[in-house]
Structures are given as structure tokens and as C-alpha cells.
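Below is one structure, written out as C-alpha cells; the observations come after it.
The other protein chains are all here in position, but one chain of the complex has been omitted.
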Amino acid sequence: MVAEQINMLLNGDFAVAWAWKHVEPDVVAAFPITPQTLIVEKFSEFVANGEVRTEFITVESEHSAISAVVGAVAAGARAATATAANGLQLMHEILSIASSMRAPVMMAIVNRAVSGPINIHCDYTDVMGQRDMGWIIMFTEDAQEAYDTSIQAFKIAEHPDVLLPIMVCLDGFLVSHTAMNVRVFKDGGVVKEFVGENRVVPKIKVMGKEVEFSLSPKNPVPLTFGPFAYYDYYFEFKRQQIESMGKVPNIVERVNNEYAEISGRKYGNGRVVPWNVEDADIVCVVMGSSAGTMRYVAERYYNEKGVKIGILRVRLFRPFPWEDIQNILHGKQLVAVFDRAQDQGAMGGPLFMETLAALYFAKDKPNIVLNYVYGLGGRDLPPDLIKKTFDELVRIRDGKEKPFIKKYLGVRE
Amino acid sequence: MSGAELKSWREVPIAGVPWLSSMEYKTGDWRSKRPIIDQEKCTRCLTCYIYCPEMAINVEWNEDKTKVVRVTINYDYCKGCGICANECPVKAISMELERR
Partner (left out) sequence: MNMSETWRPTPISLAKAPDLLMPGHRLCAGCAAPVIVKLALKAVPDPKNVVVVNATGCLEVATTIYPYTSWAVPWIHNAFENAAATASGIEAAFRALKNKGIWKDKLPTIIVFGGDGGTYDIGIQSLSGAVERGHNFVYILYDNEAYMNTGIQRCSSTPKYASTTTSPAGKVIPGKLEWKKPIGFIIAAHHNAYVATVNPYYWRDFVLKVRRAIEYEGPAFIHAISVCPRGWRHESGMTMRISKLATDTCLHPLWEFDPETREYKITDRSLYIAKNPDKKVPIEEYLKLQGRFRHLFKPTRRDDLINEIQQRVDKEWNYLLRMAGMK
């Protein structure tokens, strides 16, 4: 049953803050970095007004922010934080520790370019640098999705088969600071019912006794978190994490469906959001808000030129939905993958590499797969540039132009 | 390293939570010298108990646990550091070469 919702004019950051307000995590660690700052500022207002009972820790660096939430989750609480770019890079060491400790921390990442030069605008290089640290990574397209996904994130991460930390990404400035009409639950209790009023800490068996997987002093066997492991066991723990990562795609789909029941909103199958892909020869694979711009251009392109261009937005980036990519893109004439992250020394951007690897093992591989690296440091991807790119893709499809592997879109060569 | 049988990733608890008490790991074989308490000289002051880094001093109590009746060395864990011998106020502990 769809619960009652109201319209609120919110930008992406405020949308995340409202999602936190409705979930009401036990602990939030806050350290500012543009363009995430509005999240913690808005949430601190809720705290100061007594609208949430969250323990709000204003830490002295991002490294301490992530350390504090890892500690809080180990203690059995539900905890969240947010960051971007340099802040995320400063947290890097602890990211792998969080996932190895199976701590379902929720972190909002407002994607921003990494330094240098120092740049505060939209760019995915920050999160791409963390993709192997064992976190679930999801990309949102607008403030509405940021609100919805931030709520879903707690449910996905805390699932007993998963128990992994999760990042919810939103475009710096393009989503974080752009306001839209967001449908927000009128009664936060609906959200609490969806994610559970309190975090359910799973039970594990240690030394023959069933204990709570936390630092609780009440455990009959007190637990030791974060031991020193030699080469005789380290590999096994990583294998356990990988196994749980493997359970995530199904759970993301399930949570997407369950959330649709209370909100009326669904995002594809939870992992990828296809638009006009079925009978299109040319499909563009993209993440984040650029998907919206591309759909806008593609619709007019079809009306004008009669050429169908499909847009496939990847929502779940880690674990990568390679099966969906194979199922949706097999038999396509041309697949163009759009990366908003640096590809220093690689054949192409990260999304391109993941897509390419998936397609290599697909039956009926697409004829042409190519890569555009765009938007670094917030360089805009405006509609007319997309239109020119579509023209280029059509020419390549028709054999009028040679395909290439990778092109940089929007840079002055 | 583990000193115990190696298990598969399916058999161990998640998150690397240890499942053996270190009491299963007898560090007594580290010794090259062992402390011997002269029970005649020992006043059961418990100084050795306080300073032992290995928690390897056994304290035996009387029935209502009001008095210490005997102090002995737990040779399972004693590493033979010699702190007890140096700190004993009545020189009741001597270090002898470990013979095996």
C-alpha cells in the first residue's frame, strides 16, 4: 500500500538529510566538505531542534568520521556519515576495514573531483578510487532518488546475508545543490517500519556459544574485532566478503520492489534503469544525472531524426550488474559507455572497463563498444554536445566513420 | 601462526572474529630459564603476581579466600623473563636453566 507522501522542494543534499531524519540513525558523524556540507548542516538543525535523537558527533576530520561510525556500528548501533572527494580519499584506509569488519555503515558520497588542482565540481573519480574496498556502491540520478536510495541503503546493507557498508552517490552540485519537487513520506514512521525501528544485530556462533555480532559486554563470549591475521587466513576472510557481495544484486532488486510498494516508485530492477533500449541499435551506458540529460536529447533526436537511441543508466555499480549488462546489451549494434572519471593509464574509464568485461563473455556481443570520458572537474555535458555525439554514433553505426576505442568529450584538445 | 587445524572460509565466523582463547597457546616453550620459588622463603606478598607480564603466577587461597596459602609458577605460560626473581623482596625466586 502506497503510504501518504507530501511534496517538498529539496536539493539532493537536503533529500539525504531528510532520509536520515526519517531513518533516524543512532549515530551520525559529521565533517564538512563541499558539496556534501548541506547534508550535515541540515541534519544538525534536526538534532538541535530535538526532531531526532541521533547522537551527532562533529568530528575533526573525515578519517575520524568513518572511524567513529565503524566503532558505533561495531557497538551494535546504526550509523551514517557523508563525504566527497578528498574527504573520501582521507577515509580510504578505513574503508577496507569497515567492509572487513562487516559493518553496515551508510555513507552518502556527493561526487566531486579529486585534487589537483582543487576542484569542487561533479566528477566520479573520487568513488572510483574506492571501488575495490568492498563497499556496495549505488549511483542516483536526482534528489528524489537520493532520498529513496538513502532509505533503501540501510535495508540493503543490514541484510543478514550482506552485512557490508554502502555508499549512496549523488552528483556534486548537479544533484546536491539543485532543488526539485521531492515526494517525501508524510509520516517518518513509514520509513522506520521499512528499515526497522532499530538495527537488528545478527547472531553468530563463537566458541560454541551464540553471541550478538557486536561489542556488547553482555555476550557470553566477548568478541574481538580487527585481529591480526597471517597469510594462513587473510584470504579466507576476503572470500567471505566476496561471497556476501554476490548476494547483493538480488537483495537490491528485492528492496527496490518492496520500496515501490510503499512509495509507488521503482528504479528499473534496482540495478540498471533502461530507457528505450529494446528496439534501439545504439545504446548509451551512463550513470548519474547525465542520464537525464541524455534521455531528454534522445527523445527529441527520435522525433527529429527517427533514430532510436537507448539510454541504460547503471544504478548499482558495486557489485557490478554484469548479468544485466549482458542480457540487455547483447545483439546491439553499438554501445557507447560514458565515464565521468579519470582513466589514467587504463584503456578506458572504469564503467567502460566493467561493461567491456561483461560483454566479452556475452553470447551475441555488440558489434562496436566505445568509450567517452566526459565531465571531469564538473565540465558540463550540455544537450547540444550530446546531440553532436549522437550524430557521431549514428555515423559510426552506419559505417560512415571509423570506430575508436576512447574519446574525451568536452575537453579543448 | 595458527597452530591449529586450518579451516575453510565457510567454517570460520565472519569478520575475522577469533575463536580460540590464547590460553590454548602455551608460551611456556619460549623459556630458556625457569623461575623456581623457594616456598620456605616465600612470604606470599604477591609482588611477583603483580609484576608478571604473563599472568603466570598461580595464587592458592584458603577456604574462605581471605589468605594466600601458596604461590606457584604456571609453567604453561611462563616465558622465563626473570622479572619475578628480580622483584621478589625476600629473594625467594631463583632462575635456573631450562632443561628438556
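A and B are the chain letters, set down in written order, and residue numbers restart from 1 in every chain.
Convention: a residue touches a chain if its C-beta (ideal position, glycine included) is under 8 Å from a C-beta of that chain, and two chains touch if they have at least 3 such contacts.
Remember, predicted model here, so these are calculated numbers, not experimental data.
**Q** Check the whole complex and report which displayed chains the hidden chain contacts.
**A** Within the full complex, the chain not displayed touches A, B.
**Q** Which residue, A:P160, A:G226, A:G331 or A:P382, contacts the hidden chain when the whole complex is considered?
**A** Reading the full complex, the residue touching the unseen chain is A:G226.
**Q** Would you indicate which residue among A:V23, A:A77, A:A146 or A:L376 is in contact with the undisplayed chain?
**A** From the options A:V23, A:A77, A:A146 or A:L376, the contact with the absent chain belongs to A:A77.
**Q** Check each of A:V40, A:V69 or A:L359 against the chain that is not shown and name the one that touches it.
**A** A:V69
**Q** Just the residue numbers, please: which parts of subunit B touch the chain that's not shown?
**A** Touching the missing chain: residues 1-2, 4, 12, 16, 18-27, 30, 45-47, 49-56, 59, 65, 68, 74, 76-77, 79-83, 85-87, 95.
**Q** Spell out, residue by residue, where the missing chain touches subunit A.
**A** That gives, for subunit A, the contact residues 26-27, 29, 53-55, 57-61, 63-65, 67-77, 79, 93-94, 97, 198, 214-219, 222-230, 233.
In this section, only the chains that are shown with their structure count from here on.
**Q** What is the distance, in whole Å, between the centres of subunit A and subunit B, each centre taken as the mean of its C-alpha atoms?
**A** Those two chain centres are 52 Å apart.
**Q** Report the residues of subunit A in contact with subunit B in the complex, numbered from low to high.
**A** Going by the criterion above, the answer is residues 100-102, 163, 204-207, 213, 223-227, 229-230, 232-233, 236-237, 239-240, 243.
**Q** Which subunit B residues qualify as touching subunit A in the complex?
**A** Within the complex, subunit B touches subunit A at residues 1-2, 6-9, 12-21.
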